[in-house]
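A protein chain is absent from this complex, but the other protein chains hold their places.
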């Protein structure tokens, strides 16, 4: 079980760090001010593809300016520029990482590096983070790194990249379907987009085998229109998130507060699941005190092995309570949370 | 072609080795007494998850007591306890393997080891079997080993684990979806369970590349109920077994004699397939005697290359006849079996 101390990343919400509006930090600010179920576990100020080329400077300045005073409770992971096969992008990435660690190192949990190639390229990016960390006096490993898996080379080396994460600052693997499809030459045909089911399952497996977080790709058809009415595409997004949860991805990519609200809920234990697993653990611990090694609750036998899975539900719920107390309070009744807390101690 | 001398494992039927009934060996005994199509190719007395923690001793005793006098014709593979990340489970596994080899070594074909991790963990389990084999005077390699593939680490190392099987006592790879989903954090969403199609295809490929047997996971919704009537869920199970046969798994997991009866039939050549391939081989051998290198039967050209596939059908049917004569007699008419036997010599 690699999930005993669950790392939360139910939602990975990117926010363009600068947009061509009067307040260029508009979306960054609203991400930092998000509340309730609209608050993502990871907020990702985006200096890369979400920001226009002529606004990269402003984007970096916005991040450096807004993070220190933000009241955001959750992890902050800016996405910088990078490309395994394009040096100017890597040079800008190095400058951005350096500036972020120098100016707001204590306010970020890590950086997100896109378009990495083979293992050697991932290690090249990690050295840049390590250099910045050392240069500005942070203890080794303070600043994490996550990568967007969106090139043929990264997928080819996925097992090695993930395994390196077991002993490095690498903490997350996030899927990037748009660039990935472009690099493979995949495209929409017959009205259907490519689906990468096998790759998502492998991402989930390798993340679990190495204690990393795995996150699915963005869903960009945010709004639909039919018979003259435009509406938030909530069903289609929830379908994708459910598919991702089914194969064990820890979280989903969000482009919008409504997507965040849905993905936060889908990736958390339901109230029924939590109640059921709390009941199972209570019964098992009672049986253990009474000298038996197993007990049957609601027709399911609970022993040392299955017990771990039930504990995991409880620990995830408690981690959510710590990171997003409003969400836990809304999802679970307080008596249930009390029982969970009693088991968690 | 790795399948020239086919190893049969159409059915991998687990039977709890001890249950809380007056006769704790009830299910073990009925497995050992199974007949006709309800007789599995591999019977797996289960000392692991199928047996309650406080009955493990009784389970081991039942196996040791019942095997010597059983009339069962087929392979016997007890499943012991194990866990790549939990030493007490491995200690019990070692004791169980030791006891089984010591007491009934000549009555078992091998042991099934669950929850293995990376290659090194599989090798650790193999050394325990080797030690027991040596301690009790069995020739090296007498006692086989199969593993349940149900952890992220085992899946990550699947290619290496399977390759090690080409030169070791490892003989089978069995999929364990319940623990696998739990470890990855996968779960039922939107009413659908996770499906691991890509993993099953890889399991089939790696087994074929290394001469191992590959088996699908259990189907636990044995019974359905609708409009007040409870019934054996035969359609849903057959769908799963057909899906497994399609990608070339050698066999399916069975939890019940009716599942065994279905999986045995689905994983064997149909009477029509056997008749067709016997006819093709006869025609090809005739053509060869006449000096031609190929012949066309029913519109299909038969040459040295395709010939191998047809031979494989015949050899599988003959292997079934040796292992389960009643099943062969029921599935194929005797004239057809005579022609197959003539080709097999």
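The letters A and B name the chains in turn, as written, and every chain counts its residues from 1.
By our rule, a residue touches a chain if its C-beta (ideal position, glycine included) is under 8 Å from a C-beta of that chain, and two chains touch if they have at least 3 such contacts.
Small disclaimer: the values here were computed from a predicted structure and weren't measured.
Q: Give the residue, chosen from A:80, A:155 or A:170, that touches the chain omitted from the document.
A: A:155
Q: Kindly state which of the options B:201, B:283 or B:297 is in contact with the chain not pictured.
A: Of these options, the touching residue for the absent chain is B:201.
Q: Looking beyond the chains shown, say which of A:33, A:52, A:73 or A:342 touches the absent one.
A: Checking each option in A:33, A:52, A:73 or A:342, the one touching the absent chain turns out to be A:52.
Q: Which one, A:102, A:127, A:193 or A:322, makes contact with the chain that was left out?
A: Residue touching the absent chain, from the options given: A:193.
Q: Would you indicate which residue among B:70, B:104, B:178 or B:209 is in contact with the undisplayed chain?
A: Touching the chain that is not displayed is residue B:209.
Q: Which positions on chain A touch the chain that was left off?
A: On the chain A side, contact with the omitted chain comes from 49, 52-54, 83, 85-86, 88-89, 115, 151-153, 155-156, 179, 181-190, 192-194, 196-199.
Q: State which residues belonging to chain B touch the missing partner chain.
A: The list for chain B reads 1-3, 159, 162-163, 197-198, 201-202, 204-206, 208-209, 239, 242-243, 245-250, 266, 292-294, 301, 303-305, 309, 312.
FYI, only the chains that are shown with their structure count from here on.
Q: Express in whole angstrom the distance between the two chain centres, defined as the mean CA positions of chain A and chain B.
A: One centre to the other, that is 39 Å.
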